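Here the complex is missing a single protein chain, while all its other protein chains stay put.
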Amino acid sequence: MRIAVCWKWVSLDRDHDVDERWAGVSAADEAALEIALLLRDAFDDCDVEVICLGPKDADDVLRSALAVGATSARRIDASAELDGHTVSAALADHLHGADLVVCGDYSIDRGTGSVPVFLAAELGAAQALGLIDVDLASAATMPLRVVRRLDGGRRELLDVSLPAVLSVEGSVARLRRAPLAASLASRSIAIAAVPGPHGRPAEAEVHPYRPRARTLPAPTGGPLTRVREILDIGGDDGHAETVTLDPPAAAGRILDQLREWGY
Amino acid sequence: MPEQTTVDAIVVGAGPAGSAAATVLARHGYSVILLERGSFPGSKNMYGGVVYPRILDQLHPEWWLEAPIQRWVTRRSTMVLTDTQAVTVDFRSTDWGAPPYNGATAYRPDWDHWLAGKAEADGALLVCSTTATGLLRDGSGRVVGVTTDRPDGDLHARVVIACDGVNSFLAKEAGLYGEVDAANYTLGVKETIALPKDVIDERFAVRGRDGVDIEILGGTSGVNGGGFIYTNLDTLSVGVVLKLPKLGAQKLRPEQIIANLKAHPAIAPLVEGGEIKEYSAHVIPEAGLSMMPTMTADGMLVAGDAAAMCLAAGIWLEGVNFAMASGMYAGEAAAEALEAGDTSAGGLAGYERRLNDTFVLRDHRKLHRAPALVLSDRVQHRYPAMIANTVERMFRVDNPSPKPGLRRILNEERKRAGVRIRDLAKDTLDGLRTFG
Partner (left out) sequence: MSGAPTGERWPELSFEDLIATTRFDIHERAHITVDDAICADCSTRECVVACPANLFVPTSDGGILFNYEQCFECGTCYLLCNKEGAITWTYPEGGHGVVFKRT
């Protein structure tokens, strides 16, 4: 069994220039490693490899990955501003044979989250993206049960068979802390680097966002009806209701509704 | 069972004191771990904004070629404010804008990060994101290491140097502090306000890398303390220092006191139109000598703010230099003790000897009356009006009335401010004895 965790190292400082103090990987990337480490315990004889795209400065985060228990770490030497397609192609070269690939849903420079999509395509693997929960117990029985965030507070339960690519949100798990001795020992480890893509991404043509024109009938009824029409929440499907309650009861009602919507 | 990690020395806190101590120990060839609870050195540290790095001549000669400073202070002003008046004493020197320089404005996340980098380059092992949570002691009570918040986080060492800042829980745990009294502390609060460099140059009448240090008495909305404005390259540091018990006993919040200072007619033209980039706060050990802890225990030394090394003496407001110096001397004394194989309190006595023989404690002894005098109610609440009204009447042309004599104005204004001759004489004498 082989689990690969893909990281993107980004350097962002107070003025968005290169500065090691504000460099690193995102909380989502860290959560991806934690999920991989937790899943490792559920599978027999399982390796967790962390692969990180970035310059030599990124070696430090890879050492910290080894300190928390990753089996191995590898850096693909690459420049910063690459598009998702180039990044995923470079990663895929090293991922053939991986049973499970776990990525963070976003990097610290708030990328598009497209790399996992491209990766799944490159690898011909199943994909489950933007996960907010991974059921660790399901790893013993397979398929893996995961929960995905949908719009409007809805949730999607997915059963994922391997090989698969997952991307997780930062809230899924907090990366464990490295034991002090392991952290100190990792300082002297040399990180293996392989050559990767360099250069700037092709400039994409950017157009201003133009929503499609939509014709609305002349307003009828009272203001509430009008608001419903504009918000497209209709009048009869029970989505909006008017209640008159005292403040504690109103708060309770709101909380109940939010819970029902899955918050 | 993980292997026990043992080094010659642990330095807790990679601020100016800790990095100086670690540098000295590493240069003596000892294995030293420099622990920092922030994600990088300086990330937890805040101060007014001016550092006096002369002591670095001994540790990093020609430090000015690489130190991350914002501007060299070539102009120092002391302002006395009332609601509607301002008296300013202004000094400038071109000498302070050239090597070997005097003071400089700098950001602590830059300065401390740089100093820690120097310690690392000399061989200290910097471990960030790791909080020291307590002391390890042997059966006799001797300090033999620290616990940290990492899994299996115990660290053993022959000597521990606590540079863990003003709250120093390590020094308190070791019993080096007596009763902790809020009256010994002030709260520093500041805004970092961005303005274009040329606007700052114009408003403060400086050029290039030259900068200004303005200390303000009477601008703290009636709370005992002081205000300050320092120029960075393209930001201003604007803030106040407030005596804790006085702050707690009234109704204005710290950010409101800064807002009031910024709205003062003498200050507003300097700061207006800027964008606030950061709001920060930190506690200052203000009382100097009278609050200092015992400096050594068996296996342990205390330096920097952890040892209350700030010099808050009105016209002299220094801290980072005392931290760097005390850290350096702690490092030397620890190296000496390690060499001799005796890191008991007796073996570490070289630390206190060095502090006593140098500016670190000599300045503090000389100025030991200053913090109380500067923060006293008369200096804070009565003298500003007395001084400003005296100056106003000196310079007011009140024709056809003839000019009154200066002595008469001073006497009348003294009475109007409610200052008794006896108290004025006493404070003058205190001032002369303190600063003279």
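All chains are identified by letter, namely A and B, in their written order; residue positions are counted from 1 within each chain.
Going forward, a residue touches a chain if its C-beta (ideal position, glycine included) is under 8 Å from a C-beta of that chain, and two chains touch if they have at least 3 such contacts.
Remember, predicted model here, so these are calculated numbers, not experimental data.
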{"item": "Contact partner of the left-out chain, one of B:30, B:52, B:72 or B:107", "value": "B:107"}
{"item": "Among B:29, B:265 or B:418, residue touching the chain not depicted", "value": "B:265"}
{"item": "Candidate in contact with the missing chain, chosen from B:10, B:244 or B:360", "value": "B:244"}
{"item": "Hidden-chain contact residue, picked from the options B:252, B:372 or B:424", "value": "B:252"}
{"item": "Residues of subunit B (touch criterion as defined above) contacting the omitted chain", "value": "37-39, 42-47, 49, 81, 83-84, 107-110, 128-131, 133, 148-150, 166-167, 180, 182, 185, 187, 189-192, 219, 221-222, 232, 235, 237, 244-245, 247-255, 259-260, 262-265, 267-269, 272, 276-283"}
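Methods note: only the chains that are shown with their structure count from here on.
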{"item": "Distance between the centres, which are taken as Cα means, of subunit B and subunit A, whole angstrom", "value": "43"}
{"item": "Residues of subunit A touching subunit B in the complex", "value": "20-21, 176-181, 183-184, 187"}
{"item": "Of all residues in subunit B, those that touch subunit A in their complex", "value": "2-3, 5, 33, 39-40, 43, 109, 113, 125, 127, 130, 148-155"}
